[in-house]
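The complex appears here minus one protein chain, its other protein chains still in place.
Right, chain A next:
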Amino acid sequence: MRGASFVPAPVATLPWGMLWIVLALGAAGVLALYSAAGGSFSPWAAFHAVRFTAFFCMALVISRFRTETFHDLTFVAYAGGICLLILTLMLGVIGGGARSWLELGFVRLQPSELMKPIIVLVIARFYARMPPKEIRRWAAIWPVGVFLGPPILLILLQPDLGTTMLIVLNTIALMFLAGLPLRLFIGSGIIVGAALPLVYSFLLLPHQQKRVLIFLDPEADPLGAGYHLTQSKIAIGSGGLFGKGFLNGTQSHLEYLPEQHTDFIFSAIAEEWGLVGGCVLIALFFLLVRWGMNVAIESKGRFERLTAAGLTLTIFFYLAINLMMVMGLAPVVGIPLPLVSYGGSAMLTVMICLGMLMAIDRGNKKDRRN
C-alpha cells in the first residue's frame, strides 16, 4: 500500500501475501506432478500449470466484482447449479463408481463441486437477511434444510458421499458461525455420535462400509482395500525427515502408491521431500486458511462475513480431510488436495472461493480507506 505511487492501485491492493501462498501451492503441484510422471511434464505437470494459470486469472477477475453482485446472483447461481446436477444425473459420465461428471467437450465439469460455494452464498444470504432475534428460533433452521435438500439429494443419487459430507459439514460450521444456540450443536453432536453405528449398518453401501472398516484397521487387508492407505503411510513414513530427494520416490515411481497424482499427491510429495516438505505444505495451507478467516472477521457486512467464512471453510475441509486421509486419520474418500492435486473441478471450486474471498477482502480494504 505504501508503494501505491509506483504500481497501479488495483495491483497494489491485491493481497500479495496470500497470492504468493497460492502460487507456491500451485508450483508444488507442478513439481510433484513432474516427478510423478517420472520426470516429465506430460501427461500431468504441464496441463496442471496451464489450468492453474487459467483459473488463477479467473480468480483475479472474480476479485474485481463487488460483493453485492454475489449477493444478487445467489439464487440464479443456485437454480443453475440444480439444473447442472439434474443434467449430470441424466447425461453424466460415470467415473470411480459415481455419475458425477458432465462432459462438456473441452472440459469435464463436476457440478457438485460448483455447488459448494453456491450453497455457502445461499446460507450466508439467508442468515444475512434474517432479523437478529429470529436466530434462536426454529425458523432459523428449517429453511436451511429446504435449501440444502435438493442439491444434497441430487448428489447422493450420483452417489457421491464424500461431497455430500463436505457440504453438510460446511453448512453446519456456517450455522455455528451464524450464531445458532450452542446447545443445538452439542446436543446434535451427541445424537450423531449415538446414531453413527445405525448409519453404518443401514445407510452405507457395502464398499463404503468396507472403507470405514479398513480405516479402522488398514493392515488387516494390506493387498485389498487397505492397499491405498498402507502404501500412503509407507510413502510418508519412508520419506523420513528430509525425504528421498526430488525424483527419487520409489513408492510413487514404481507405482506402489495408487492415485499418486490426485488424492495421494501429498504422500508422493512427503516421500520425496520428507517431513520438512510436508510441514511446509501444511503451513502454507494453514496460512491460507488463516488469511480467509481474517478476511471474514474483518468484514463489516453480515453477508460478506458469513460468505468469507463459508468459502474459507470449504477450502479448509478439502485439505483437512485429504491430509487426514493420506495419514490414516480418516477413511479413504475421494477428495483431492486443492491446488496441488491434478484435476480441474476441485481447483475450479477453490479458485472461485479464493476469487470471491479476494473480492470481499478488497471491499474490506475499501471500507477501511473510506
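Brief remarks on what is shown
Going forward, contacts are C-beta pairs under 8 Å (C-beta built on N, C-alpha and C of every residue); 3 or more make two chains touch, one makes a residue touch a chain; residues count from 1.
Basically, contacts and distances are computed from a predicted model.
Per the UniProt record, the absent chain's protein name among "V/A-type H+-transporting ATPase subunit F", "YeeE/YedE family protein", "N-methylglutamate dehydrogenase subunit C" or "Penicillin-binding protein 2" is "Penicillin-binding protein 2". Of A:M90, A:L104 or A:L254, it is A:L254 that touches the chain left out of the display.
Among A:A54, A:L89 or A:I135, only A:I135 touches the chain left out of the display.
Check A:A45, A:I119 or A:A235 against the missing chain and you find that the one touching it is A:A235.
Mapped onto chain A, the footprint of the missing chain covers residues 132-133, 135-136, 173, 176-179, 230-231, 233-241, 250-251, 254-256, 270, 274-275, 278-279, 282-283, 285-286, 289-290, 293, 296-297, 302, 305-306, 309, 313, 316, 320, 323-324, 327-329.
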